[in-house]
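Contents: one structure, followed by commentary.
Note that one protein chain of the assembly has been removed; the remaining protein chains are unaltered in position.
Moving on, here comes subunit A:
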């Protein structure tokens, strides 16, 4: 699978990751190389094989739907780059 610059720019935006224009070409080549290598998986017959989602045969445990943690906003916010009145501050999203 050969990726072009435009695809790389699209993936980069989906991942919210700035990739400067002058690096898109090189990155497209690198990612294409990896994806081409991965295409060998096509050789494996996986008809009637269910995708593996869990390595251990574990049943998820049930618990009461109650609040079990929380009540310490100051600790939660302690690492925030910017906070105000107990809230995270982000750039304006609504004009």
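The working rule: a contact is a pair of C-beta atoms (placed from the backbone, for glycine too) under 8 Å apart; a residue touches a chain by one contact, two chains touch by 3 or more; residues count from 1.
Criterion: contacts and distances are computed from a predicted model.
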Exercise. One chain isn't displayed here; going by UniProt, is it "Cytochrome d ubiquinol oxidase subunit II", "Chemotaxis protein CheW", "3-methylmercaptopropionyl-CoA dehydrogenase" or "Glutamyl-tRNA(Gln) amidotransferase subunit A"?
Worked result: "Glutamyl-tRNA(Gln) amidotransferase subunit A"
Seminar exercise, completed: Logged for subunit A, residues touching the omitted partner chain are 3, 7-8, 11-19, 27, 30-31, 33-35, 37-38, 40-44, 46, 49-56, 58, 60-61, 63, 72, 75-76, 78-82, 88, 90-93
